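This view holds just a subset of the chains, kept in their places.
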Amino acid sequence: MNRVYITRRETFNAAHKLWQPNWSDEKNQEVFGACSNKNWHGHNFTLFVTVSGAPDEATGFVMNLKDLSTLIRREVIDHLDHKNLNLDVPFLTGIMASTENLAIAIWNILSPKIAGFGAELEKIKLVETENNFVEYYGNKKPF
Amino acid sequence: MNRVYITRRETFNAAHKLWQPNWSDEKNQEVFGACSNKNWHGHNFTLFVTVSGAPDEATGFVMNLKDLSTLIRREVIDHLDHKNLNLDVPFLTGIMASTENLAIAIWNILSPKIAGFGAELEKIKLVETENNFVEYYGNKKPF
């Protein structure tokens, strides 16, 4: 089988803070530094969703990018864009709003839905700033 | 005189919302859309500061970039990075936190201080997202 990987990029702008409620202010400041600012800060996040499959004989597509984009926007972007990750996002309730945890949450939402199109989710890449990003492969890269 | 323009890039991450307190919630939503989300959103802002002058004969510099960077960080970035533009920034108090107004405020802070180094502030460019940015030239481009 000719497995090809296609990636769709989407963007969202959100506020958040890194704040562990079980800790003192001092410990939050010590561990998270400026990221623990009580009044929030924010980022232009860039999300890359990679799915794989064999190209369809008639279309040459692993998956129609319009379908993939519509899916990502409806299931993920619409819930994150111009939101506060700590306060406004049902699927992040009770979870530390780190980029790592956000990538896992996005994987868990998209993985079954992409399977419904006959493709497989392979990677979530979430870029927070030009200096750091996170990648999550589910159980695709077993160690 | 051989006037040369040098530009230094600095970055900051901040939260804000577009919210006119004299207006109803409905009007804020109508004009500002998602940018009026009560719980804030945020951006990775990129700031470009352009100054001009003649290159010094001994150094070849319009202005030492270390001095320019130190100045921008101390006077501007340290007050904006990982902050809430509506709540945490003394020099934005009582001002709509639009990118336009932020660029003007930065100009007003930096212009006299750059003059103190024998150079002239020429432009503030402030990039909010990959799709929009603002430029301010003070009275350098009179119309």
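So that you can tell them apart, the chains are marked A and B in the order they are listed, and the count of residues begins at 1 in each.
What we mean here is this: a contact is a pair of C-beta atoms (placed from the backbone, for glycine too) under 8 Å apart; a residue touches a chain by one contact, two chains touch by 3 or more.
The shown structure was predicted, so the numbers you read here are calculated from the model rather than taken from an experiment.
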Taking the full complex rather than the 2 chains in place, the copy count reaches 6
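By definition in this document, only the chains that are shown with their structure count from here on.
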Given that chain A and chain B share one sequence, their CA atoms superpose after a rotation (degrees, nearest 5) of 180
Chain centres from averaged Cα atoms put chain A and chain B apart, in whole Å, by 30
Contacts from chain A onto chain B in the complex sit at residues 11, 13-16, 34-35, 37, 39-44, 81-84, 87-88, 129-130
